[in-house]
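Note that one protein chain of the assembly has been removed; the remaining protein chains are unaltered in position.
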Amino acid sequence: MACLILLSVGILFNLFGCIGLIRLPDVYNRLQAATKCVTLGTCSILIGVLVHFGFNDAGVKAMVAIPILFFASTVAAHALIRGAYGFGIRLGDRSVKDDYKDAVK
Amino acid sequence: MIPYWMCFALFLVGLYGVITRRNLVKIAISLSIMEVSTFLFFALMGYIEGGKFPIVDPAEPGQLYVDPLPQALVLTAIVIGLATTSLLMAVIIRIYRKYKTFDIREIRNLRG
Amino acid sequence: MLAGILLFFIPGRIRFVKELISILAVMAALYSSIVLFGTGDKLISVDDALRTGYQAHHNCLLADHGSICFQVDGLSRLIVLFLGIFGLLILVYCLTYNKGRIKGFYSWYLITLGASYGAVLSDNLLLFIIFWGVLGITLYKLIPGTDEASSAAAKKTLIIIGASDGIMILGIAIIWKICGTLSMADVSLPTSGALTAAAFLALLTGSFTKAGAFPFHSWIPDYAQYSPASSAAFLPASLDKLLGIYFLARITTDLFILTDPWRMLLLSLGVITIVAAVLMALVQHNCRRLLGFHAVSQVGYMVLGFSLGSMLGVAAGLFHMLNNVIYKSGLFLTAGNVEFRTGKEDIDELGDLSRSMPLTFFGAIVFALSISGIPPLNGFASKWMIYQAIIDFGSGSGLPNKLWILWLGLAVFGSALTLASFIKFIGGIFLSGKKQEFAQVREVPVLMWAPLILLALGCLLFGIFATGIILPRLLMPVSGVFVPAGFWNSSLVSVLVLISVLLGICLYLITGMKKFRTEDSFIGGEKLYETTGYPVSGFYHTLKEFRLMAWFYQKAEERWFDVYELSKRFTLWLSSLASRAHSGILPHYTVWIIAGLIILLMIMNT
Amino acid sequence: MELALTIITGFMVIGAIYAIHAKDLLSAVIACGIVGYGLVICFLLLKAPDLAIVQIVVDTMSLIIMVTVVLNTSREEPYYGLDSRGRTLAVAALALIIALLYYFVISTGHLDAFGESHLRMSEAYMNGAAEKTGSANLVTGVVFDFRGYDTLGEATVLVTAVLGVIAILRLKGKK
Amino acid sequence: MRYLTLFILSLIMWLLLTFKLTIPNLIVGTVVAAITALIFARYFIRNVHKFLEPKRYFWLFVYFFVFLWACLKANIDVAYRVLHPAMPIRPGIVKVRTTLRSDFARTLLANSITMTPGTISVDIIGDDLYIHWIYVHSEDPEVYSSLILGQFEKYIKRIVE
Amino acid sequence: MNPIIPMLVIVPLASAFLIMVLGKLIRDLPGYFTSAVFLVLLITSYYAWMHNGNGITVYKVGGWEAVNKIPIGIYMVLDGLSVIMLCLISTLGFLSAVYSLSYMKRYTGEEYYYALLCLLVAGMNGVVLSGDLFNIFVFLEISVIASYALVAFGVEKNELEASFKYQVLGGIASLLILFGIGLIYWKAKTLNIADIREAFKAGYDGTYYTFVQMLILCGFGVKAAIMPFHAWLPDAHSSAPSPISAMLSGVFIKAVGIYVILRLFFSMFVISEQIAFVITALGTLSMVFGVFLAIGQWDIKRLLAYHSISQMGYVIMSAGIGMILLSRGTRPDVALLAITGGLYHLINHAAFKGLLFLNAGALEYRLGTRDLKEMGGLASEMPITAGTSFVASMSISGIPPFNGFFSKLIIVIACIRGRFYLLAFLAILVSIITLASFLKFQRYAFYNKTNAGKDLTGKEVATPMVFSMIVLGMLCLLMSLLAIPSVRESLLKPAVDVLMDAGNCMSKIIGM
Amino acid sequence: MISYLDIMLYVQIALSGICMYRIIRGPTIPDRMVGIDIFGILVVGICAIIAIETEKSYILDIGIAWIILSFIGTLTLAKYLSGKKINE
Partner (left out) sequence: MKGMTTIVKKTTQILAGIIFLYGAYVVIHGHLTPGGGFAGGVIMAGAFILVTLAFGGGFLNLKKEETGSTATENIAVLIVIILSLVGLFLGAKVFFLNFLPRGTVGELVSAGVLPLYNIFVGIEVTSSIFILFLALVIFKEEDT
């Protein structure tokens, strides 16, 4: 049961992330929403798996997957956002501050 | 039958791309889409409703598994697909450097 | 005899040795052919050959039906004899003439000779066509081909010959299908059905091409012009004639039984060959090309003879063939002599060689008269036989028989034109206006004039002893006994001869006088259509004819009558059409593949 | 199951159509990658884990390769609009693929329906294959033991392609 | 040293992955871990002696919970912003100065920041972290520095340095 | 269980990798090593030919016996047909390798070249020896990919373009084949060719069957360059290095195209009259149009490439005639003749087309151009090239004493006896136009005036090249001996029997 | 009967459909990259759900592989974006 709850929570987070992916205006914000929500959602699902299987090979595998996922997705998000900036995507209309612009020049 | 039809439709989309696209990379992409559909086709054929993953668990013998043979075939075919794609890509790089264009209609030194 | 020739593939380094060996080989061949001539009719199958030793080596066959046979009968014996004689004569001529003109000349020469023997002697059609094909190759190889024109001529020649080979394969295959055998001795077909007709046409094409009759004649003039005189005398003039007519005789007499429409076709082809070729010859000013056209023209007579179908006709055809071979190779040798000493081939640039090259001149006169059918010589004899056969033929019923007067008239007309053009030949080269550049010209060496003189003597002998010796000894065994003497002394002879002589001189005068008026020096009948532009008051009535002729010549210049050129144009047009489709654009190719798939599916699902 | 597969294949078809219609190359490459990932889900649903893992791997690799190529060649992202010739081709292609689809549909109507496959050759693989090859993974057993020869060929294909790539990407062809 | 560390890490990883303590598994794991160490140790982090100090693991454990809480907050925050009809976002990139010295620490910090409320690290140049913020609460560097870095900096300092 | 059979595939594969390992260390090794390996292959395959006789040898890879008469492992089948193909491949492979010894000196990266050549041969051997449908596909891909790379080996503009087109069209073909294999598996649930035949005996749906057949035909048709699917061939064959062109034209399109088509359509599918007609029509189409395309070319290798299409048309046409007659069941003797003719022509084509491409390579090596217009008068400067090319030209155009004549003759006779008069006529017509185009080649390359503008080094090419050319020239002459009925019986009969009596052979394979 | 896990599966698939939407719609290239990145992570979820459904641990292997490879792929794409050659 705990497993199902964790799974549901995870999927809910995923859903939020995807909604964010659709709704938010520019690539930076989308990245914000999506990376965080989806990563956490998937982590939650994996913990659900851990709970479901207990502490055996499958569960441990899920546990191993979590840090890998964490590192991978954050670094990917970082690389993407930096790349997007380097690619020349300006911040959206609603942006208030851009310190990085000076630093890149 | 619908998955089969969708699968063949995917094949045809790839074919359409090969015929109509003018960009070399697009043609390569269309080819790989065709490949994908072929793999899917094989996998669809091997599926048996209610079959298990074709990995034997010694604890529970006598299960019905899905057909492993098409999967083995696709395994081989996927690798072949990768090989073809990479070779095609290598040629595309060279062609671009020589012709300075990606347009298939301008790459027509050989004709007649 | 084949063995000795095949050995010759190993070309010796020293030229002298080569010559010696080739002469010996040819002598041996001649000897054996004479021996062969003496023997009776028989089929030599392989086993026999091994036992009797006539054929030490023999070629092989895929034939599932019928064995590999060499056949010796009257016809082939005759041909073999002459093959041997001409092989020797021309080889002797070549010894001096042919210094370093073609690589491996002697080996090719011997292969040619061997293949000819093989072709004549073989009974199996397949074996025959193999030898036949070898002859095509040697023909190709005997042209030097080091310049634009001669290589083009070589190409054209081999294409036409090869094409005829291919068509003959078709015919042979049909014969095999119908008869189930390939032995010539066993085949005898009426040309009634479509299949047999096709087979007949296919084989006819082969023989016509080899002999150079009308629709497939166009390689002969080119070949004659661009190959060395020895090759020209050897192949188109003698060997190919012998073989082509041999094969024609085979198919018209042995293999097929002709019906009237085919007879009609053959007759008209023969006549067209005579007239058209001689008309073309009239306007040439390269002496070898002129001779080449004449070689074509003479074939017409032979075709005429064979197509008549009577014994007299066949005998006449064969006889004319022999005669033609004699004087035509003689003429080529003459031209070769002239070219050997002067280096020129154009009649316009030559002149007045009669004094410096008397023997050659003598030969030329004899040959020219002979070819034009002047009585004492052999040309007359055979032509006369042909006329006679035609008149005989006229007594039969059927459409071609009714038209005998037409055939006769055109044949005579052709003969007249021949005379006219040979007057030009003789006059242009040996008689007219002296030119300083030829002062140093001397007579050719003995090895070159000896064959010439021998041939000239042959002309004389064949003419004089035609009825007495030649016909009974040589031709009767082939065609059966007939009575040649029926009209021998009638007034018709003299009338016809007179007509043709007069007509010839008349035409010569027409052309000649115009030349004299327009230009000082004598230039043979240079392109007539150019000169028709001048007002010709005295011969106004011929103008109309000339206009027609002009059109004819013009088209001929554009090669409208040349099967080769026509098909070449058509092929190239198709080719360009097809290659335009290969635009180099990849998507089009892809569409082809998929469209092909779908069309196949549609076909399969109907 | 059939429904899920249909949805995913639908996604894949849409992705494929986008991939060939995308205005720039990188989008096309990404869309192609998505088609491959869709295939992975299909494989998972079709109980083919081996294929799934291999397809992930291959798809990513071809994505990397394609990106490298695009990176090495042009950044200006050429796009060619439709001209009359292109339109003709497109119409022809449409006609052809519709015909092909028609033939496919009519010719496969009588075969085993989805999920009702029967066995012939692979029956022997499944009955006691684990004991025959000793491999728990039937696919690996088939790949390396029953059809090991194929796998040798497969490995060779890869090496061939690699040799080919190195050969083609030499700096100079002729001395 | 690096080799040994990586070897041990790999072996642990292997055992976790396979989760079997049989003899063949151990042997194979040793071999594989050795190969991994041989190949990848030269790319591994340098000052590995820090792995030997137990108190770092304690702080890591503490940090883990802090971080988990921050993550949850981040997600709820983002979910709120996404689901809110008006989408209350004020995106911007801000510059934050960090006191961490080692590269690894900075990396960890940046990764943590990425997972925390509304922020993604864009780049590190010198001592400056550039951070994309979905809702820029304040224009004042001091304020947002503390908001963003929060407690992470000090925990990471204890863990890594 | 003859261990020679797998060795025929393994030896070139292994040598390819050995070359790559050792080639960097020893500089001149690859060429000689490859030649030696191919010589071994040559001897082995001839040994196999001599000792195989009429029999069929089945090699079960992995030692998996059939269960319930259903084969479960991969079968390698050595029968009369495949052994002939093996001999062809190894002969031409050996000669090309020897030829390359000096020809490839001007390219860089020789070890890659030789490794790819080995792989090409290994792939073809694998295709020829395989009795399993998917295995055929795998080995086909090995050889095809090797050929893609080899076509582009010169990395100049044209080579790359040709390779790209070849790859795209070949890729489509491979996918069609794969799809066809999938469809077959869908119905038959087996991959062994003999077993598929058994499975199809149980009954099938007509539309399905045609669809599969067409997919397979199109797929392998592209590889074999049958007419509507031929467009890649002239580009690819003319762009590759010459020994590779010789390999591609000489054996490649046969081994992976024609051979497989024959094998599948005779042995795997039940021959129907309709499909036989289609195959005949395709063969005729490619025969006629190939030659019309060829005659307009001025690039030697392109001309030769188009002729490959045309000559393959002969082979396919005669095989198709054989199929028609077999399906009617009326004239087995004529069918036998037709198939014999086709096979004979296939063998001959390997000899003379290989020779012609090697000649073209020699010309290109000396002159640096492939344009006929820029050549001329080479007969005296390159006598051996001229002589051998003359032999090959005459042979391909069907002039009597050479081998091409006999095979064409058999084909024509079979046509006539099977009452296909139009086809016979077309065959002759094509032969004539072939002659014309080859005389064009002869004339412009060897006969014409020497081209004064070009700086011709008046030398014959190096010894290895000459050696290969002479051997092939001799083969052209020797193969006419195959026309002798007894020789033909002993050498070609096993191959023809395999095709004539496919059902029997297949059941033998199952039974083993 | 469709179980709860199946429903989750369908939801996940639908979510990946949203990623598809972003990939196709995405006005800029980085948008599409975000889409493919998220897609990758979502599929890990799918793998996990299938693993629970079938009680097989090895499906998680696929998930881990996916994480790793999508990470590598995303890095490649990001490197493309930053305008560097791959070997810089």
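Note that the chains are named A, B, C, D, E, F and G in the order they appear, and that numbering of residues resets to 1 at the start of each chain.
Please note the rule applied: a residue touches a chain if its C-beta (ideal position, glycine included) is under 8 Å from a C-beta of that chain, and two chains touch if they have at least 3 such contacts.
Treat the numbers as computed from the prediction; the structure is a model and nothing was measured.
In terms of the touch definition stated at the top, the absent chain reaches A, B, D, E, F, G within the entire complex. When the full complex is taken into account, the listed residue touching the unshown chain is F:13, out of F:13, F:144 or F:279. The chain not shown here is touched by just one of E:9, E:62 or E:87, and that residue is E:9. By the touch criterion stated above, the residues of chain B touching the omitted chain are 55-58, 75, 79, 86, 89-90, 93, 97-98.
Interface residues of chain F with the unshown chain, by the touch rule above, are 1, 3, 6-7, 10, 13-14, 17-18, 20-21, 24, 59-63. Even with one chain removed from view, chain G keeps its contact list with that chain: residues 58-59, 61-62, 64-65, 68-69, 71-72, 75-76, 78-79, 82, 85-88.
Here is the rule we use: only the chains that are shown with their structure count from here on.
When the partners of chain A are compared with those of chain F, no chain appears in both lists.
Ranked by how far their CA centres sit from the centre of chain A, the chains are topped by C. Comparing chain C-alpha centroids with the centroid of the full set of protein C-alpha atoms picks out F as the closest.
Ranking all chains by how far their C-alpha centres lie from the centre of chain B, first place goes to C.
When chain pairs are compared by contacting C-beta pairs, B-D ranks highest. Inter-chain centre distance (chain C to chain F, centres taken as mean C-alpha positions): 42 Å. Averaging C-alpha coordinates per chain places the centre of chain B 2 Å away from that of chain D. Note: centroid distance chain B to chain F, computed from Cα atoms, is 28 Å. Looking at chain E, no residue sits in touch with two or more other chains.
Within chain C, the positions touching two or more other chains are listed as 579, 582, 586-588, 590-591, 594-595, 597, 601, 605.
Of all possible chain pairings, those that touch are A-E, A-G, B-C, B-D, B-F, B-G, C-D, C-F, D-F, D-G. Only residues 11, 15, 18, 24, 27, 31, 34-35, 38, 41-42, 45, 69-70, 73, 76-77, 80, 83-84, 87-88, 91-92, 94-95, 98-99, 107-110, 112 of chain B touch chain F when the two sit together in their complex.
The part of chain G that touches chain A in the complex is made up of residues 4-5, 8, 11-12, 15, 18-19, 21-22, 28-31, 33-35, 37-38, 41-42, 44-45, 48-49, 51-52, 56-57, 60-61, 63-64, 67-68, 70-71, 74-75, 77-83. Chain D contributes residues 1-2, 5-6, 9-10, 12-13, 16-17, 19-20, 25, 28-29, 32, 35-36, 39, 42-43, 46-51, 54-55, 58, 61-62, 65-66, 68-70, 72-74, 78-80, 85-86, 89-90, 92-94, 96-97, 100-101, 104-105, 108-109, 112-117, 119, 121-122, 125-126, 129-130, 136-139, 141-143, 146-147, 150-151, 153-155, 157-158, 160-162, 164-165, 168-169 to its touches with chain B in the complex.
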